[in-house]
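Heads up, one of the protein chains got dropped from this complex, but the rest are sitting where they should.
Chain nomenclature is as follows: A, B, C and D, assigned in order of appearance, with residue numbering initiated at 1 for each chain independently.
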Amino acid sequence: MKVDRRSFLAFILGGAAGTALSPLPWKITDDIAIWSQNWPWIPVPPKGEISQVSSACTLCPGGCGISVKKVDERVIKIEGLAGHPVNDGGLCPLGNSGTQLLYGPERIRTPLKKVNGRWQQISWQDAITELAAHLRQLRANGSAQAVGWLAGSDRGTVPELFNRFLTVYGSPNFWRTPSIWDSYELALYLTQGTRSRAGFDLENADFVLSFGSGLIEGWGSPGYMFRAKSMFRKAGGRMDQIEPRLSKTAAKSDHWISVNPGTEGALAYGLAHVIIKERLYNQDFVNAYSSGLPERYQQVIDGFPPEIVSKITGISAGTILTLARDFAAARKPLAICGQGQGHVPGSLQAFLAVHTLNALVGNINRPGGVWAVPEPDYIDWPELEIDAVAAEGLQKPRIDGAGTYRYPNARYLLHRLPEVINASAESPLKVLFVNDANPVYSLQDTAAVKKAFEKIPLVVSFSSYLDETSAQADMLLPNHMYLERYQDVPAAPGFPKPIISLSQPAVEPQYNTRHVGDVVIQLAKELGHTIGAAFAWDDYNSCLEETLGDRWDGLIEDGFWVNADYSGTQWADAFETDSARFEFTNKDIRTLAAYEPIKPEGDEAAYPLLLVPYDSMRLASGYVGSPPFMIKALEDTILKGNDVLVEINPDTARQLGLSEGRLANLATPRGSARVKVRLTQGIMPGLVALPRGLGYSGDNKFLDGKGVNYNRLSSPVDDPASGYNAAWGIRAKLS
Amino acid sequence: MTTEELANEASAKDQQPTTPPPEISPSTATDDNGSGGPIILFFILGLAASLIVGWVIFPQLLYSQKKQPVDFNHALHNELVEDSCESCHFFREDGSYSGVPKLAQCIECHEEVNGEDPEEAKFVNAYVANNREVPWLIYSRQPQNVFFSHAAHVKMAEMDCVTCHGHIGESESLKVYEENRISGYSRDIWGRNIAGIKRNSWDRMKMDDCAECHRNEGVNQNSVQTLRGGCFVCHH
Amino acid sequence: MFPFSFEWIWDAGHLVFHGGLWYALTVLGLGMTYCIIKAVLDAGKGKGDHHH
Amino acid sequence: MDTALIPKGVKRCPIWQFALWISANGAVLAWGVFAMLLVYIKGLNQTNMNNAYGFALWIWADLAVIALGGGAFFTGFLRYLVGKEELKYIINYAVLIGFICYSSALMILGFDIGQPLRGWFIFWHANVHSMLTEVAFCLTCYFGVLTIEYIPMVLENRKLDKVPFFHNLGHNMHEIMAVFAATGAFLSFFHQGSLGGVPGVMFGRPFGFREGVLIWPWTFFLFTWSAAAFGPCFTIFITKITETLTRKKLVKDNVIDLLAKISGWMIFFYIIAKIIDTIYWATVTAPSKGFTFLEFYTNNPGSAYGLWILIAEIGVCGVLPALILITPKLRRIQGFLWLAVFLGVIGVCLNRWVMVLQVLAVPVLTFEDWFTYLPSWQEVATTLLPVAYGVIMISVSYRYLPIFPQERELNPIDEPAAAAREVIPEPSAAGPEPELSPAES
Partner (left out) sequence: MKNGNFKKFGMVIDLDKCTGCGACMVACYAENNIPFREDDTDKMLSVSWMHVYRLNNGKPFPDYEECFLPRPCQHCEGHHGHSPCVSVCPATATDYNMATGIVSQIYPRCFGCRYCMGACPYHVRQFNWWDPIWPDGMEKMLNPNVSVRMRGVVEKCSFCVQRYQLAMDQAYMEGRQEIEEDDYQTACTETCPAGAITFGDLNNPEHAVHQLAQPDPAHEGRPKNPKAFRLLERLGTNPKIYYLSRREWVRRAGDNYLKGEFQNKAHS
């Protein structure tokens, strides 16, 4: 039989018909579709038992309660803890992104030591032994004071352990990251005589006058501020925002009062002037519970009549008058200050001026007012035995000059540290421990900070990430992530009640990390002697449990402890000044440098514009950078590709010949950067606004290399009254 | 086809009646023009071959055979436990379903070898001793986009396990797991029958099988598009 | 597409739409079948073997 | 070399010249295929489409080639159902062009979807309420019709025609071609309309949305109509180009003239309907959604979607070609004919562009801006792919198939030697009455 072409064709045809009648083509088609629905490279998260752990967030000082949602041993989501006094179920974008920090591939997985510029793994024991040997050597040389510790906070057991260590070791050089709370604390101390935390009973206020505070941009405890703002607004409360740029807070306010940058203090004094002149102040409070108002008026306030204030601030005298009258007429008016999220302490005189306003309307320690909140004093550790070396070291002045005759009122002047180190041939600081802080990124004039850090012989970072500071460090001793550890979170800035929250582990530590508290205790034990004796606990957890005592069980269960009934100390008992009254002025205040608007660095002719930073809830600007989710959620009016957008007024743009979306060079006396131009009517002419929280350097591809770090372009300016950094901006040009 | 071939063919055909090809099959010989027969034969040959490929060989090739790591005896366990299936495949308080037990659950009874079954010994030595989860191959595993609520079926609708899972609870050993090489799913989803024909409610676990029951029972027939089950009942 | 697919409903939309579709497919299918069968038969009769 | 395949009595260029021409187009084709593979393998991120432009260059190309391919169904309709006998001299070419257009459209759809492996869901899990379902079904079916219409042409190849089965098959198919053509016209009517329905039913998009009858928005009918009107323009346009390139007259003027006249009147009435539609939409539909007519054409970057587009579409590329084509004197002047069909082709393409892309570009939320889009090179390459494919298809078909029945008559071969070179002598080849396709014989 000859198989010719036709037979072959017939065979093929028969085959085709048979194939069509068999399941083969149909099943394959279906299976391929199913395959495309379940591509093997698409991850399939395993199912499991859902559980939750009540904890506290430590990514910012806000102290929100969180509920960590788990599936078996995986953290899948972080939610706000319902019923928590601070945030009651709400949670900010950073808190929501915490899982990405836990599981981020860029975490430091083991202790590292820099050898010849390269990172090498080191065991925990070796690291502690080596550190102890180094510290022993310094003490032996009589340089105990050359050891410093920089922490993100000075409240709670962990910073207290650092402090205790430094004290018993013999160094006064402890720092916490600077913020407006330095100034608030000082303003309260000077006028009321108490070292306490400023709290704001925002939810009960009926007129909040904010001098540039980013009430909903991360000022204070964001969780509380957001909630409280909604509450007092819902009750019909008024909100006025005084700042040169339409921030989100300004956008949510009844009135956006555009003020010349850096002149908020003058405006506050101007308002006080009107209130006093028109006798609108709270007679009851001023007469019975305060002192020094006439003197203060004569010395300072009298110099700020509306016409002059109008010239300084750019606000019409009429507006000033109306504002003062409205403020004084409100039942529960509240004035707040501190720029943006509050990263820069600011001008002490401005804080005093704003606090003066609150005192004039008598809303100190009153519902809807500003409260001096006492610390929950649960840390009651055994007395220290200070040996001779330590005593000698503690006698030495602080390296940054805080507490000295030049800056008698300041506690920490971290921003001055780079200058001091760079000015000396050899760094006066030999060892610096850094915890929950990224000063090489977050201090202004980062080039100088970096230079200073390079000069410090030994920098030890406890960071979980290879951030800018870790990159400058010599040893990395990664702390557990907050989702892996216990830690007390004692206070939320601005929150009006005494509160302690507890961070507790939701999962086992993912890597070879160690609790920083344990490291301190082990280091102390390794050093032995009086130092070891000061740390009698086996480990941090037992220290914490012992410290919290009766509160421990409740904290484990609820995640927080709060004095819910606290509503501000009565006026009669509230003031610990010499006069036992609120002192508008006293001997300390009298010696302060007089108020004048802080001048930013730079020559007006060379740099015609003013660069001001702004904050956003969508950008983390604390010790951790924004996780991928936050960068994803960031507006395209802030970041496009890798370019940050700076905001300028269309009028200014016209003068400069710039148009929307154009790339431009932003230059300041401290550096220059490529930026994109965004035109908006929401900013005062002559200003350039740059967001904080971008421009990280490193190898996190979701964060680093995006945008520009404002701190790189700017520089600190000493406040003549306190010595704190009061820089609100820097002169700049845009071309 | 080249032109030569075409030309040759044309001329060959022309010559056919006078010079028959040397090899003639009987069917060709009986055919009028000598071409219809073999064509039909070859057609049938092709048809038969492809039918065999499609119905017999293809299913063999489509599925790979995998043995379960441990041969589990459902029947035996079922006798020993109090709460039948739910003793091991239980509901959690939040209404979620635990599915195949984790090692921790098995350890409650099998911390050490209890009986004489070599499979139990294997289980204890290989998994319990090393604290390693057993990589069970799950016959009823559905894609991630399928949301199946055991609570809705077992607790609310009070269905029994057999309706969907068959009599696996009475089996003394685990059958071979056949995995579809393309889709990666167990053969039990499509069903043993390659044509997709089912005799029992537990023979298949494709979407249409779920839909059939939902339709018969009138469950969630709220879709605007299909007037049937809303998609979000099972998918998200 | 077929009455046994999940989405199928016996309503006017489906009947009109698929009615048209199946009608067209039937016409095309029957037409082509007719042509092919007739061509086979014609070829058997020797038609077209050489240019009419 | 390939002379045995070339139809009898016609002259074709040397094989090397042909090969060169095919290679040049093949290069473009290969570039397109490369881009297509990129799209398949890496996904639609290779395009510049985005969440605002879910439909972009490809869908426009799809709609445009389908509209232009409308010449096939409408010519078939006129030839087989209305009985315009003269059109038999151009129907082959119209079918070929249609076949190319529709196969291109299907190919584009094949890579335009995000999950090509599940593309068949549109058939299997069809939602009959979706205009796109109707498009997919009718498109595929009508492509089948065009294939059926194209097959006899292929079978007419000199070599294939010698096979009795093929000869008879071609003959039989011709005999019932009217049935196929009628089915094709039926399918075409619906899918052209459904394509118009795609923007027309989007009631969230005031620029595209139209009222209508029952489930069909006015754009449904306008699209069918415009495809029928402008499709023949494209057939004439391509025929004219082919004639220019081959330096031969291939179709007699009376045939072109008839088709041009019909096309002209179709455009004329279409454009009146389109103007009425535009006025109604501008004065009733849009305002009811809170839009003024001008808002659809102003404040967009570079005025890419300015009023010019409406003037160009309706005036320059609508009214003008209609007037030329319905005026016998004008349409018989070659230059005017060229101009009219060219404008007509541009006009319908512009209409499809507007109805696909401007619909998506117009901001609907008051706080959004116009959306802009520029295709990526991958999109351009894959859009040129069908063009190259079409040129190759036409070239090959023209070379080997008797596409133009009047070619031999219009271009008698001077050299008798040409016939002598044939491998197999063809007695009837020199016959005075040229053999048409079997159906006509």
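What we mean here is this: a contact is a pair of C-beta atoms (placed from the backbone, for glycine too) under 8 Å apart; a residue touches a chain by one contact, two chains touch by 3 or more.
Treat the numbers as computed from the prediction; the structure is a model and nothing was measured.
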item	value
Contact list for the unshown chain, restricted to visible chains	A, B, D
Candidate in contact with the missing chain, chosen from A:L161, A:I399, A:L639 or A:A673	A:L639
Of A:M617, A:V646, A:A664 or A:L713, the residue in touch with the unshown chain	A:M617
Contact partner of the left-out chain, one of A:A10, A:L24, A:V53 or A:C92	A:C92
Candidate in contact with the missing chain, chosen from A:A20, A:V44, A:A235 or A:A564	A:V44
Touch residues of subunit D, complete complex, unshown partner	43-45, 49-55, 112-116, 118-119, 121-122, 125-127, 129-133, 136, 198-199, 201-206, 287-292, 359-360, 364-368, 371
Missing-chain contacts mapped onto subunit B	91, 93-96, 143-145, 147, 149, 151-152, 155-156, 220-226, 230-232, 235-236
Absent chain, residues of subunit A that touch it	36-39, 41-48, 71, 74-80, 87, 89-93, 95-97, 99-100, 102-105, 216, 222-223, 226-227, 229-230, 233-234, 246, 248, 251-252, 256, 258, 617-618, 628-637, 639-642, 649, 651, 680-685, 701-702
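The rule is short, and it goes like this: only the chains that are shown with their structure count from here on.
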item	value
A-B compared against B-C, more contacting pairs	A-B
Euclidean distance of C-alpha centroids - subunit A vs subunit B, Å	57
Chain centre separation (subunit A, subunit C; CA means) in Å	74
Distance between chain centroids, defined by C-alpha means - subunit B, subunit C (Å)	34
Sites on subunit A at which at least two other chains make contact	32, 35, 37
Multi-chain contact residues (two or more partners), subunit D	127, 129
Touch list for subunit A against partner subunit B, complex	1-3, 5-8, 10-19, 21-24, 27-28, 31-32, 34-35, 37-38, 40, 44-45, 47, 49-50
Residue ranges of subunit C touching subunit D (in the complex, touch as defined)	1, 5-7, 13-14, 17-18, 20-21, 24-25, 27-28, 31-32, 34-36, 38-40, 42-43, 46-49, 51
Interfacial residue positions of subunit B with respect to subunit A in the complex	9, 21, 23-25, 28, 35, 38-51, 53-55, 58-59, 62, 92, 94, 96, 98-99, 143-145, 180, 182-185, 190, 194-196
